[in-house]
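Each remark here refers to the structure printed beneath this line.
Removed: one protein chain of the complex. Kept in place: all other protein chains.
Chains: A, B and C, in written order; residue numbering restarts at 1 for each.
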Amino acid sequence: MALLEIHQLTKRFGGLLAVNEVSFQVEPGQIKAVIGPNGAGKTTLFNMISGTFPASSGTVFFKGRGLKGKKPFQVATLGMARTFQNIKMFSGMTALENVMVGRHVLSKAGFTASMFRMPWTWKEEKDIRGKSMELLALLEIEEHAHTDAQSLAFGQQRAVEFARALAVEPSLLLLDEPAAGLNMYETAEVARLITKIRDFGVTVLLVEHDMSLVMDISDEIVVLCFGEKIAEDTPASIQKNQEVIQIYLGEDRPC
Amino acid sequence: MKNLLTILPLLAVVILVHYLTSATDTMYYLTQLTMSAYYALLIIGLCVLMGYAGQISLGHAGFFAIGGYLSASLTTHNLIPYQDNALLAFLESSGMLVSGHDLYGEALLVVSPWAACLVAVSSAAVIAYFIGIPVLKLKGHYLAMATLGFGIIIYRIVLALEYFGEADGISEVPAFVLLPGLSVSGNFSDRVQNYYIAWGVLLFAMVLLLNLIDSRVGRALRGIHGSEEAADAMGVNTSRFKLQTFVLSAVFAAIAGVFLTHYNGGIGPSEAGVMKSVRYVAIVAVGGMAHLWGTLLMGVVLTFLSLRGVFGSYDDAVFGIVLILIMLFAPNGILSLNIRHRIKTIFGRGKKRREEEV
Amino acid sequence: MLKIRNLASGYGKIKVLKNLSLHVDAGEIVTIIGANGAGKTTLLSTIAGLVTANSGEAEFKGTDILKTKAAAIPGLGCVMVPEGRQVFATMTVEENLLLGGHVVQKQGKDFIAGLMEHQYELFPILRDRKNQLAGTLSGGEQQMLAMGRALMAKPSLVMMDEPSTGLAPLIVREIFQIIVRLRDEGNTVLLVEQNAHAALGIADRGYVLETGKVILQGPAEDLLANNDVQRAYLGREKND
Partner (left out) sequence: MTIELLIQYLMAGITYGSIYAIVAIGFNIIYNTTGIINFAQGEFVMFGGMIAISLLQFMPLPLAIVLAVLLTMLIGALIEICFIRWLKSPSVLRMVIITIGISILSREAAVHIWGESIRSLPYFVGNEISSVSVLGARVSPQVFWVVAACALMVLFLGIFFKTTSVGREMRACASNPRAATLCGINTRNMVTLSFVLSAGIGAFAGCVMSPITYSQYDMGTGLAVKGFTVAILGGLGSSGGAVAAGLLLGIIEAFSVSVVPLAFQDAIAIGILLIILFVRPQGLFGSKEAAGLSEF
């Protein structure tokens, strides 16, 4: 069974068809990429999968369960984490604290227990802290654990964001343009981290603009153009696909 | 544990102030310091709501009034006329009522302060819960106006209902006997005792909130403030956390209302006024929003000065000016200007040490 | 016409542009390409005065535009067509164009009317939509309106931020044709694009921007043939 099944997903904004009857599947253990020019509907697609806003029609199945009507926090609870194109760090919190928020769904201390520091929460806190440090180590930024997350370099923030998402222990990780704002060197780093995450046992679905990143690491690619899926194949075949070359890669010179 | 320890220096200051006033024969300051502590209790609760959960409330005087007025009316209204009522008989037999005689020697049957306190605080919590569900869906101006509207409704109700004494408010509220020999009252002989009760309650509340901020819940709240979208994506049920914080801060406000009413022996409609709510928001802003220590300090200092009448007839104007100046020049609070960093390093040291142990 | 030297700029603590230099000569189309987040929009916003520069120099026809207020820059003849077709959605097409002519208002009603007529010639569809609310136009029409509005200021330099975003290929082709026509009519165009191939196809010169720095520059044909550009923006090696 596919981990994520997207079926005829459609989103209309007023008269505009942002995403039009897109269907595809993500198999466990894959790195799958969605590419397409700006305004192709990639981020809209992502937002529908993660529950940020509802689809106009169509369905998303995650681990065989329909996600209709589920809010983002409920989707996260089911084991799907995401990152954002313009990294959304929690300001005023250290890198470690940022990652610790990611353990939210896997811990349970509430208001009363937290205020009175119930003995059982001590162990929970320790586990949260330990696990978060482990993840920071996995992403090779443990030396910045106690730095204010927002003062880190862009690439490091990206790594903290990955760690934070992994703290949810997701079976599927959605990455929204992980290479946005990074230079070639940092992009290569991110590519390495993404494969490391996959090897760690997490399935990855990413939306990306940077072709070099996508071609290097993904197992399969979905190409979107004006809200419609125009191709779905391996990187090698996508690069040879005439329609993709024409519409996406811009061989079609206007003048 | 750590937060208990950080409270200790403050406890020392509280004791020191007592000895200083007693040595310099200025014990009358303790009265205003006691009242300031109760107002500060409300204010630190509001601080968590505004600074950490990021929700403004211009109606917190309303919750204070719900606590104070319910407690005051229940403990003063004579229930003798309804004595035959079965419910009342049950309440009386379960010890929730106290009987006595009023000034003119008439028989008096009223709700006991403990029971009244419970009713008052839980009413505030329930009201906050049901108001909070729709109100907290709003943002920005809408949220500000909606909470302001709530505050005005409460003000109108206490002003309009005879049960709440209309413009005169409620007076002759009895002492609140917490434990035998320990009571919240305005009696001259209980002044020192009450000073310690008030500050004890405040410091205890402070420990609770410090614990809260540095916990799973606190991180979630700060996360919501930092980026609601990202917190949502991390599985934080943002609306539930906001609602719970709203209720928590309402409970703090109600407790402050109950205690201060018993301490003052009465409550009047001005306590429910919009200006009071604005003042609380101002103090939280001056303290630096997401800064419990700053808020506590400013809450005590500003209310103390205001209660001492230092600002005279310009009291409200002073708060208005302070509010504007802070928002114009130091939106991160007065402590952000210079000493905040130092305070952080002092209180942050313990934190770092512990993190290094891990 | 436009000279930028060692420009550094950004939002608050975040420095987006670092030490960036470039120049645009009269009568040419210069394109700036780069990935999301490379700093292209920040660059245009800094020139237009919407973002304050931290250091460096920017000179437009001899005026230091870093010290000029944003609202005064269009009056100098340097206008920007923002990304995402930021038209005045709640106002009519005609009102949008009139607002574009704000800086030449003093020249009199006839002058404005003449300019309007010119825009309607350039974009005939706008004439048909004259009294329609701009928010109800299609994406391509809004892009044309945004361009027409900018041209109402009678600029000597038009800066365009990603005009192809979210538009169908056919419309993009039309927009790009108009850009070429503008150049042929004597305008100067600074074009920021993600659609590297199309942009380089019409440009005279190009700059490649990466994390706030120019990493490559040269005549458009050279850049098109460049291996790194091929790989980064077209996803394949030249000798593929």
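Just so we're on the same page, a contact is a pair of C-beta atoms (placed from the backbone, for glycine too) under 8 Å apart; a residue touches a chain by one contact, two chains touch by 3 or more.
For clarity, every value in this text was computed on a predicted model and none was experimentally measured.
**Q** What are the shown chains in contact with the chain that isn't displayed?
**A** Per the contact definition above, the missing chain touches B, C.
**Q** Just to verify: which one of B:7, B:79, B:96 or B:157 makes contact with the chain not shown?
**A** B:157
**Q** Write down which of C:10, C:34, C:56 or C:100 is the residue touching the left-out chain.
**A** C:100
**Q** Where the complex has a chain not shown, which of B:28, B:142 or B:163 is the residue touching it?
**A** Selected residue, touching the omitted chain: B:142.
**Q** Since one chain isn't shown, list which residues of subunit B touch it in the complete complex.
**A** Spelled out for subunit B, the touching residues are 56, 58, 134-135, 137-142, 144-146, 148-150, 152-153, 156-157, 159-160, 274-275, 278, 281-282, 285, 313-314, 316-317, 319-321, 323-324, 327-328, 331.
**Q** Contacts of subunit C with the missing chain: which residues?
**A** Touch with the absent chain occurs at residues 48-50, 69-75, 79-80, 82, 86-91, 95, 98-100, 102-103, 105, 133, 135-136, 149-150, 153.
By definition in this document, only the chains that are shown with their structure count from here on.
**Q** Just list the two chains that share the greatest number of C-beta contact pairs.
**A** Top-ranked chain pair by contacting C-beta pairs: A-B.
**Q** By CA centroids, point me to the most central chain in this structure.
**A** Located nearest the centre of all protein C-alpha atoms is chain A.
**Q** Just curious, how far off is subunit C from subunit B if you go by their C-alpha centres, in Å?
**A** Going by mean C-alpha positions, subunit B sits 56 Å from subunit C.
**Q** When the C-alpha atoms of subunit A and subunit B are each averaged to a single point, how far apart are the two points in Å?
**A** Their C-alpha centroids are separated by 43 Å.
**Q** Could you please state the distance in Å, as a whole number, between where the Cα atoms of subunit A are centred and where those of subunit C are centred?
**A** 32
**Q** Enumerate the contact residues on subunit B facing subunit A in the complex.
**A** The touching residues are 1, 208-209, 211-212, 215-220, 222-223, 225-227, 229-238, 244, 248, 290, 352, 355, 358.
**Q** Give the list of subunit A residues in touch with subunit C in this complex.
**A** Of all residues in subunit A, those touching subunit C are 16, 37-40, 85-86, 150-151, 154, 177, 179-184, 186, 209-212, 214-215, 226, 239, 247, 249-255.
**Q** Can you list the residues on subunit A that touch subunit B in the complex?
**A** 50, 52, 71-73, 76-77, 81-82, 84, 88-93, 96-98, 100-105, 107-111, 114-117, 121, 124-126, 128-130, 133, 145-146, 164-165, 167-168
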